[in-house]
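I have a structure I would like to understand better, so I am pasting it below and will then ask my questions one at a time.
Removed from the display is one protein chain of the complex; every other protein chain stays in position.
Read from first to last, the chains carry the letters A and B; within each, the first residue is number 1.
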Amino acid sequence: MIEDIINMIFNGTLNGAVLSLIALGYSLVYGVGGIMNLAHGAYFMLAGYLLLWGLPIFPDFLILSVIFAIVIVTIIGGLTYILLIKPLQDSHVGVVLVTFGLAFAIEQFVLIFYGTDSIAISDYVLFSGTTEVLGYSMANQFIFFIIMSIVIVSLFALFISKSKLGKSIRAVSQDREAAVLMGINANRVLLYTVMISAFLAALGASLYLPGAALSGPSMAWTYLTSSFAVIILGGMGSLVGSVVGGYAVGFITSFTSIFIPNGPSWAHVVPLIVIIIVLVIRPQGLFGKKEIK
Amino acid sequence: MGIILEVKNLTKKYGGLTAVNDFSFEIKRGEFIGLIGPNGAGKTTVFNLISGFDKPSSGSIRFDGMDITGSKPYKIVNKGLARTFQLVRSFKYLTLLENISVPSQSHRGKEASKGVGIDAYASSILASVGLVDKARIPPVVLPHGDLRKLQIGKALGTNPELLLLDEPFSGLSHEESQNLTDLILKLHDDGLTIFMTGHVLRELMSLVPRVIAMHQGKFIIDGTPQEVANNKIVLEAYLGGGDSFA
Partner (left out) sequence: MLKKEFQEKFTGFPNYLKSWVKTFTGGLTLFVLLSLLILPFLSQNQNFTHVFLRQFTLAMIFAIFAASWDLLTGISGQISFGHAIFFGIAGYICAYLISYQHYPIWVALIIGALGAVLFGLIIGIPCLRLKGPYLALGTLAFSLVLLKLFLMGSLADIFFGSEGISALPKISDDPVVEYLSLLILMIITFITIIQISKSKFGTILKSIRDDETGADASGINTTRFKVYAFMLSALFAGIAGSCYALFATSVNPTGNFGAVISFYAILMASLGGLTTIRGSALGAFFFVFLEYSLIIAGAELYVNLIFALILILVVRFSEHGILKPILERIKDVWDVLLGR
């Protein structure tokens, strides 16, 4: 019993650590530019597969593969904005359609090379082995990841509140026209925002996936769906909400997995149930604004 | 006669900001009333609260004796209260006739159009706002003045008893304003109760027999245009706010 509880706490935290990183970037782009980038889950997935591809190439300098994956995905994020999002910024339907197409394209591209099977990135684990707590074994790589996730989120919070770019980002998200009047290049800010969100996703993937496994390119959609549930719960456009929501959804999922009969199957449905319940009871989520637009 | 709209202690808070503060007034059937206040005074918020597009934090709104506080917009419309918007909106990809045929299919619209059919009803409304020759055209090509008239036409499609006009003269040329004034006066003559906001006062004050003034969400005074124009607080609000007064 106590094992199960530790299991739940650990996996809940782990899920939360992943989800909060992914949802943070996703929510950032929405909050700043009103953009729903449906390719966001694909960024995460792509980083994982780039890592898988790059590792055998630089066997002695694993960090190179990581940098490679993160850089490529960040650039793709930037290109997404320049080539696809910005030209369509007047059409909500257009942005959604084109990023959906991009997500598909990335998924299919990876599918051609790697198929749908689960693959583990076993060569790159910074911390191998496990730690035991009260009878439950926790992978050290995951412990490392959880710590790193918290560090990254904290650094990001500092960045957003103290740095010049961070302040510009906040200005644009509050009132784009006013920011432009103050001399801020909103276009550039949006570009950086999308790139930062891609960067966060790729960073999260590089730290988390080596301990887990790549469960097929369709994992892009799984993470997108979960991120969506997270930002609905946390409140659309709220960065704090993404983090809190991420851990909340993470815990609900691990709880369901362990304590509910047929748990792992029901765990798949958790994001959807969260979405429905939040929409019915409190559409603005925990920290969001009243109108959903 | 009788009271058609009764607003009591209407308050709306957004977080720390109180947009409308303990606002109360009454409108009798057949009246023609202006609501003035400098930009940001809360006029549109009051309209949004009355028409159901926003929920009051406290207070009550009664239309024709019925409590409509916090009701959904479409239900309020179907009780007889229609409104136009400050920012002109239209169904962009529909013709003008189709634009009017939409409100004509509301409950009230369907009741009113029963005898003649929706198309004929919608046509007659377009005619009453002077747009019938453009019935087959979509709104995209129309000048601003026509779009404002279209909005009023859409509101009329629901066969309202009380019409809320939110800054109807905003952005109009002198000729278009005159045109619109004639239309509004005619509607009033035909028996429609009209409640209108504006912040350029010259037009408003010469048009309406009764004015309610507000500032920073609060009620200041309710009286004739002369009384309001001479009120100290109103003068301060306007001179301080830098809006055109005379």
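Everything below uses one rule, namely that a residue touches a chain if its C-beta (ideal position, glycine included) is under 8 Å from a C-beta of that chain, and two chains touch if they have at least 3 such contacts.
Quantities reported herein were computed from a predicted structural model and do not represent experimental measurements.
> From the listed residues A:89, A:130, A:187 or A:225, report the one that touches the chain absent from this view.
In the full complex, the listed residue that touches the missing chain is A:225.
> Considering the complete complex, identify which of B:45, B:69 or B:101 is in touch with the unshown chain.
Only one listed residue reaches the unshown chain, and that is B:101.
> Hey, which of A:17, A:84, A:121 or A:198 is the one touching the hidden chain?
With A:17, A:84, A:121 or A:198 as choices, the missing chain is touched by A:84.
> Quickly run down the residues of chain A that touch the omitted chain.
36, 38, 83-84, 87-88, 91-98, 100-102, 104-105, 108-109, 111-112, 218, 221-222, 224-225, 228-229, 232, 236, 262, 264-266, 268-269, 271-272, 275-276, 279-280, 283, 292-293
> So that we can see where the missing chain sits, which residues of chain B does it touch?
Given the touch definition above, chain B has residues 51, 53, 72-74, 77-78, 82-83, 85, 89-94, 98-99, 101-103, 105-109, 117-118, 154-155, 157-158 touching the missing chain.
Just so it is clear, only the chains that are shown with their structure count from here on.
> Suppose each chain is reduced to the average of its Cα coordinates; what separation in Å results between chain A and chain B?
Once rounded, the distance between the two centres reads 46 Å.
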